[in-house]
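What follows is a set of notes on a single structure, which appears directly below.
Note that one protein chain is taken out, while the other chains of the complex remain in position.
And now, subunit A:
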Amino acid sequence: MKSLKKEFPLHIMLIPGVIVTLIYAYGPMAGLVMAFQQFEPLSGFFKSDFVGLDNFRYVFNLPDFKQVLWNTLLIAVIKMVLSLLVPLILALLLNEITKKWFSGFVQSAIFLPFFLSWTVLGGVIIELFSLNGPINGLISSIGLEPIMFMLDNSWFRGIVIGSDVWKGMGYNMIIMLAAITGINGTLYEAAEVDGAGKWKQMLNITLPGIAPIIILLSVLGLGGILNAGFEQILIMYNPTVYAGADIIDTFVYRLGMFSQQFGPAAAVGLFKSIISLFMVSTTYYAAYKFNNYRIF
């Protein structure tokens, strides 16, 4: 009783956060029942008919769905691998720079796109790759035909992946660089005394030293395996490149918002949430095992 009185203000502090979370995070979870309903907006959750797994069957049998799933996985996996590899290489290279001002300048430039929205970056990329844009200018200046990058399925996917790596590489690079700086300097001195060159030092000290952080980043990234970048693709794509760039999230968006097929859209959303939850919990467990990593 006494502790209740003493802890009472702590409960009060949590009330606003809990209310917002219950309404806007748990409310939608309850709304997932519509995945099993023939949802009619006018009848609401309570009066719409239950149809069991029909929505799931309907969606999985849509001719586009396999393509969408494949696109999602392909784009997400390539993005994940590259957005670890590129920052790792950059961090290793940057670590070799002894001039502080140069290193700082490079970091700032690489980090900049991370802070800009996909509307701005999408606008920039569309401008760069447009028919009259500077990249096509370069191509035609060496005598080749201009390429319609944004309307060509084979190019578009590459641009999506490339621009995502470009936007995000600063962030992971800084994390890795911070980990490298955290490595005990005496290790390098000892290695030098033993005659190890810079290359050997990198292989035997730097890489093992930041291995935990790389494992951690990749393990956490796996949880978002079905997130191929909704905002980015929505702003950059167009109907011509649906075949190569439509992902689960954009598919759900069109299904729900434009064709008003709420039930099937929620079914795909639920499917994605379950896969993500599964991936997150297994990888989180793995991260805990490997690295003793806990968030709370």
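Rule of thumb we're sticking to: a residue touches a chain if its C-beta (ideal position, glycine included) is under 8 Å from a C-beta of that chain, and two chains touch if they have at least 3 such contacts; residues count from 1.
Note that in this section contacts and distances are computed from a predicted model.
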Exercise. Leaving aside the chains on screen, match the unshown one to its UniProt name from "Nickel-dependent hydrogenase large subunit", "Protein LplC", "Ubiquinol-cytochrome c reductase, iron-sulfur subunit" or "Amino acid-binding protein".
Key: "Protein LplC"
Practice problem: Among A:53, A:109, A:144 or A:211, choose the residue that contacts the chain missing from this document, as touch is defined above. | Solution: A:109
Quiz item: Residues of subunit A in contact with the chain that isn't shown?
Solution: 3, 7, 9-11, 13-14, 16-18, 20-32, 34, 41, 90, 93-94, 96-97, 102, 105-113, 115-120, 122-128, 130-134, 136-137, 148, 150-151, 166, 170, 174-175, 178-179, 181-182, 197-198, 212-213, 216, 223, 230-231, 234-241, 249, 252-253, 256-257, 262, 265-266, 269-270, 272-273, 276-277, 280-281, 291, 293, 295-296
